[in-house]
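Yeah, one chain of the complex is gone here, protein chain that is, but the others are all in their spots.
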Amino acid sequence: MITERIVSFRDARDWKQFHGLKDIALSLMLEAGEVGEIFQFKSDEEISLHLHTLRERIGDELSDVLYWTLLMAHDSGVDLEEAFSRKMARNEAKYPLEKAKGSKKKYTEL
Amino acid sequence: MITERIVSFRDARDWKQFHGLKDIALSLMLEAGEVGEIFQFKSDEEISLHLHTLRERIGDELSDVLYWTLLMAHDSGVDLEEAFSRKMARNEAKYPLEKAKGSKKKYTEL
Amino acid sequence: MITERIVSFRDARDWKQFHGLKDIALSLMLEAGEVGEIFQFKSDEEISLHLHTLRERIGDELSDVLYWTLLMAHDSGVDLEEAFSRKMARNEAKYPLEKAKGSKKKYTEL
Partner (left out) sequence: MITERIVSFRDARDWKQFHGLKDIALSLMLEAGEVGEIFQFKSDEEISLHLHTLRERIGDELSDVLYWTLLMAHDSGVDLEEAFSRKMARNEAKYPLEKAKGSKKKYTEL
């Protein structure tokens, strides 16, 4: 449903012509960067303390990330819900509870 | 429901201690980069031609992006569906059909 | 001199054909991400404490960033030393000592 809104927003403006997958990926990277920019030069304490004033901006930037994520899934023919479920199953296998609990090691080092 | 799976995966491993919002943002940026890496040094023609072999990797990397996006929304108390809807309404206003159609100008230049 | 080494390394391998400016920019972004990855999930204390073991990797990844930075300057006809000097002069004007000292405000807010 969200994907439909994105695609119809895009197609009504005839923007698909500008949206090769590489440009969508670049846009996704840039929007992820705008999320990061919110926290630049802020300590964890400052972030916690000011979270209520940052929340709207976080929501805005995450929305932009979601926009490009879902648009790329659509344009590349990926069923993201299925892909996500498959990926999570793999993560659960790579990071078994008894080894991964409380550890930040990569699965290759566990 | 997807968010619940992410949070219970994370909390079962006791990983929240490593997940300040700045680190989640950094992780999101890195995973967005892994999406971009799929297309590095490939022309649009090559991407189209080999899309069927790239699709699984695209699905994997977009899943990782989705993971950090939803985790950040959860941890920062953002209702992402609401935020997304608000942002799209704003985009629709900033890019009115009659001005934006077929144009790649930024709204500030329309 | 460094630029000459990069360009002759690249041209000896006949790689210019793969290096549109957009791909160079993407490569630069990805290598900057590899610098960031060194610090992912590490607190400032851990980073300081383990700096001596991280230093070689930091040097490697910064070298890759430098590679793409200088290659892009070369391929786009930018005199980076001149551009840098001009940019620093502008930064010095945007952030005058008496206003900027000890403040992390953006120049637009000073």
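What to note about this one:
Each chain carries a letter (A, B and C) given by its place in the written order, and its residues are counted from 1.
Rule of thumb we're sticking to: a residue touches a chain if its C-beta (ideal position, glycine included) is under 8 Å from a C-beta of that chain, and two chains touch if they have at least 3 such contacts.
Bear in mind the structure is a predicted one, so any value in this text is a computation, not a measurement.
Though it is not drawn, the left-out chain touches A, B, C in the full complex.
Interface residues of subunit A facing the missing partner chain: 18-19, 23, 26-27, 29-30, 33, 36-37, 39-41. Along subunit B, the points of touch with the absent chain fall at residues 22, 26, 29, 41, 104. For subunit C, the residues in touch with the chain missing from this view are 2, 5-6, 9, 12-15, 17-18, 20-22, 25-26, 28-29, 31-33, 35-36, 38-39, 42, 44, 47, 51, 54-56, 58-60, 62-67, 69, 72-73, 76-84, 86-88, 91-92, 95, 97, 100-104.
Methods note: only the chains that are shown with their structure count from here on.
Among the remaining chains, those touching subunit A and also subunit B are C. Subunit B and subunit C touch with mostly matching residues; of the residue numbers seen at this interface, over half occur in both copies. With centres taken as mean Cα positions, subunit C sits 25 Å from subunit B.
Multi-chain contact residues of subunit B, defined as those touching 2 or more other chains: 18, 26, 29, 33, 36, 39.
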